[in-house]
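Every protein chain but one is kept in place in this view of the complex.
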Amino acid sequence: MMIRPAVTALTLLWLIGVYWALHAQAAADREKFLTEPGIYGTFAVFALNEEWAKQDPATKIVRLTSLKGVVEQHREHVVIDLYLLRGLSDHADLMFRIHAAELRETQEFLLDLKSSQFGKHLKTVGVMHGLAKKPNYVPEFQDQMKADLQAISAPGQNPYVIVIPIRKSAEWWGLDQEKRAAMMQEHTAATLPYLKTVKRKLYHSTGLDDLDFITYFETSKLEDFHNLVLSLEKVQEFRYTRRFGHPTILGTMKSLDEIVELLAQ
Amino acid sequence: MMIRPAVTALTLLWLIGVYWALHAQAAADREKFLTEPGIYGTFAVFALNEEWAKQDPATKIVRLTSLKGVVEQHREHVVIDLYLLRGLSDHADLMFRIHAAELRETQEFLLDLKSSQFGKHLKTVGVMHGLAKKPNYVPEFQDQMKADLQAISAPGQNPYVIVIPIRKSAEWWGLDQEKRAAMMQEHTAATLPYLKTVKRKLYHSTGLDDLDFITYFETSKLEDFHNLVLSLEKVQEFRYTRRFGHPTILGTMKSLDEIVELLAQ
Amino acid sequence: MMIRPAVTALTLLWLIGVYWALHAQAAADREKFLTEPGIYGTFAVFALNEEWAKQDPATKIVRLTSLKGVVEQHREHVVIDLYLLRGLSDHADLMFRIHAAELRETQEFLLDLKSSQFGKHLKTVGVMHGLAKKPNYVPEFQDQMKADLQAISAPGQNPYVIVIPIRKSAEWWGLDQEKRAAMMQEHTAATLPYLKTVKRKLYHSTGLDDLDFITYFETSKLEDFHNLVLSLEKVQEFRYTRRFGHPTILGTMKSLDEIVELLAQ
Amino acid sequence: MMIRPAVTALTLLWLIGVYWALHAQAAADREKFLTEPGIYGTFAVFALNEEWAKQDPATKIVRLTSLKGVVEQHREHVVIDLYLLRGLSDHADLMFRIHAAELRETQEFLLDLKSSQFGKHLKTVGVMHGLAKKPNYVPEFQDQMKADLQAISAPGQNPYVIVIPIRKSAEWWGLDQEKRAAMMQEHTAATLPYLKTVKRKLYHSTGLDDLDFITYFETSKLEDFHNLVLSLEKVQEFRYTRRFGHPTILGTMKSLDEIVELLAQ
Partner (left out) sequence: MMIRPAVTALTLLWLIGVYWALHAQAAADREKFLTEPGIYGTFAVFALNEEWAKQDPATKIVRLTSLKGVVEQHREHVVIDLYLLRGLSDHADLMFRIHAAELRETQEFLLDLKSSQFGKHLKTVGVMHGLAKKPNYVPEFQDQMKADLQAISAPGQNPYVIVIPIRKSAEWWGLDQEKRAAMMQEHTAATLPYLKTVKRKLYHSTGLDDLDFITYFETSKLEDFHNLVLSLEKVQEFRYTRRFGHPTILGTMKSLDEIVELLAQ
């Protein structure tokens, strides 16, 4: 009895997907939003409330349809990535990474998300904002390395994703620019062995949040990532870090359809 | 079926607005309250409770009418600004900034707000109080700069607003007045490039809260604000800061009518 | 329909008040409890639960009658002051200050309060205990100043009240007595300009709570209080303070009848 | 109508008490458990949930009977003391101190307590474990003092009880044994004036909890206890304390029957 409406709703969901695929508005340029400076990145972390688990499958699918609708409706202005945190992070189930030219547009998306049928089940665990800025690499670094660092993930690979917020100490900001640059060169050198297997993106958060940086990592080899962070903790610059993690967010990258399928269960 | 009462309620809301516009009591002098010393500023941050999302549109509008009523009723004694935090700040949906000659009057407004039909849906996330004092600028500073710093926002611009509470260390207060003044001069100089695009207002909180200052910023260019804070973290005075943010509050300025319209959805 | 029982209950409340006024047991000696050493002071801070706002007026009044009853019943052994925190302090609505010769008697009052019809709506936000001790002023201080510091508030003035818990560092307690006394002399001198407008009372908490002191202030001029604390942060003794506030409690002093009237709304 | 079943239940409770008094299994040797080394002490702190206050008197008594039953059932293996925290400690109503030769037996008691009709109303606020070890007094100390320190409370005295968890700094443990012993001698000397009026028991917690020690105090003179802690904060050893309290637990010792009577109200 429960199965038939669920199937029907799934069909509906599929039909809506087909409709969107055909009639979709021009989506924001993903590559541009993920690689250019001046773009804001927001990490919005949610937990599903206790009522979600009590919904029957058909209701879940109807509500997940509203999630798809909200994401679709905003894709012209914001680029949205989804991550499954449940099972890997404390007290959190889902993370949205939203890129936008203006935080106002991110706010509008999140307002609509919260007002949607699905959004009623979301408890906000945390929201962090950062700004992509022109990379400040040491000039000697090769162009290939710069390109590697700017690469974006191919879709459908489902890698592990780790987000680590960072706050530097007042002593760090009080150092003169040259000393900081020298330490950052040492820092960047420590990352070289992991360029191929651990992708990184840096967001500048000072003033936008209780942070200075949000560091975002994608990898299929968690042990490499672990060794990368271990290397970074051994360079001098790390001594000027006041907060590292708290929380460390660990999850797996999923497409919107994968998320819908997983949550429909 | 849901639409008709909502429309009726909206009409009612509009009529009440018209009535108030015609019969309004003399409002407190906004410019005076925002620029003169001796005025208290309170930042009251709220989240909507889980029941709000479950109300039907007509009920929401009736309750939002009570919000308008309470604001109107107190406008003779307090100046109230509203901000939408949802989507940009953790665990918070709305912020009221209330200026009053006496905190007693702010308390009376907040008591009535909490007792109102709308207030039953508000969970208090935080309340911070500060006092505007005569600006203590270094004498050499030009009058134009002083005027710029005291400017208040033109209504209807919907800028981003950031509120950062600050606590200085015991070492800071233990410095002699001259040393502090010299560091504050360096601090103020760092803000000069951002005078045009980032408006600021300073509230003194020592003893009124677990803070020494509440800093309030308005800007349409968040990147400028980010760079401003980055500059401020590089001056010597920043090393005497024990708490900066925690929370950093980020939102957008809205008129009462915009808030009512957004929450009615 | 709602109004008549409310009126009736108010009449009842008034009659009970008259009865108590006529038949009251000998009350504890307020002045003695507030000024003599060896008396314990407890600050019990409460929030009203969500159900309170949903009660109809008549029920509220019946329950507030139980509050009056409990206060009356214990007035032979404890001296109780009430403060309205709602609107001025985070997450708290009411504060009771209870003076007793034995904390056992305070416990009995608070047990009865919690068991009362009104107490079912109270969530305990915090409880702090301290002991009044013989003032330890520097001998040179004039008698007038000592008298001023020991003054108690005249009833009915509704001043602002601020409570600041303090914890000193281990270094402070490790100093020899003379050094501490010299610093306390500097501390007390900083308070002289505010003797007239800011009343103070000191409670010693070491061992009774995670504190060393509870400082209690009453003033009608909050700006004077702010300047007083600013002065106190500039003396050397302040560098030995590990915790100051957290929470800083801010409210207004109310009579029991005022509280009943305010909460009945 | 409510009174008769309550009376009946009270009679039942009394009858069960009589039955137990006649048929009790051999209880664990209280004096041995409280004074010998190698015994584990657990401090389990609970709050009553919101539903408790809503139960009618008869139901309360039936549930309190289950509390008596569980305590009785385990008295062969564990020694249980009860304390009333409500009104004196934040967010807590009851504390159980459980002594056992093995923490496994304490776990079994607490499992049965939580599964009981009464236990359904208990929210766990905190659990701390420690181990009684052979006292490590300085050899010169007189035997009388050793005996005093090991004394246990006579039942029925209802003294105040204070529990203070302590964590020493890494520097403390890094000192050589002689230096630590010298400082402990100074520490113990500071306690001498209070030996008669403040009883103490020390539990070693390193590794069993986020603590190094749990210190337990009983006194009828809280002011003496306050002065004792003040003295202890002035000796050199206190500077090696990283955590002292947090929470400081304050309550009054009660017999099981007193607790049942108080909670039945």
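Order of writing sets the chain letters: A, B, C and D. Residues in each chain are counted from 1.
By definition in this document, contacts are C-beta pairs under 8 Å (C-beta built on N, C-alpha and C of every residue); 3 or more make two chains touch, one makes a residue touch a chain.
Model, not experiment: these values are computed from the prediction.
Among D:48, D:103 or D:182, the one in contact with the hidden chain is D:103. Considering the complete assembly, subunit D touches the hidden chain via residues 38, 40, 44, 49, 102-104, 106-111, 114-115, 120, 124, 126-127, 129, 131, 170-171, 173-174, 204, 206-210. Mapped onto subunit A, the interface with the missing chain covers residues 50, 53-54, 84, 86-91, 158, 160, 162, 164, 222-223, 225-226, 228-230, 233-234, 236, 238-239, 241, 244-248, 250, 252, 262, 265.
One rule holds in what follows: only the chains that are shown with their structure count from here on.
Judged by shared residue numbers over all numbers used at their interface, subunit C and subunit D contact each other through mostly different positions, with under half in common. Superposing the C-alpha atoms of subunit B onto those of subunit D requires a rotation of 145 degrees, given to the nearest 5. The distance from the centre of subunit C to the centre of subunit D, with each centre set as the mean of the Cα atoms, comes to 30 Å. Averaged Cα coordinates give subunit A a centre that lies 48 Å from the centre of subunit C. Residue positions of subunit D in touch with at least two other chains are not found.
The touch graph of the protein chains shown is a line.
If you check each pair of chains against the touch rule, the ones that pass are A-B, B-C, C-D.
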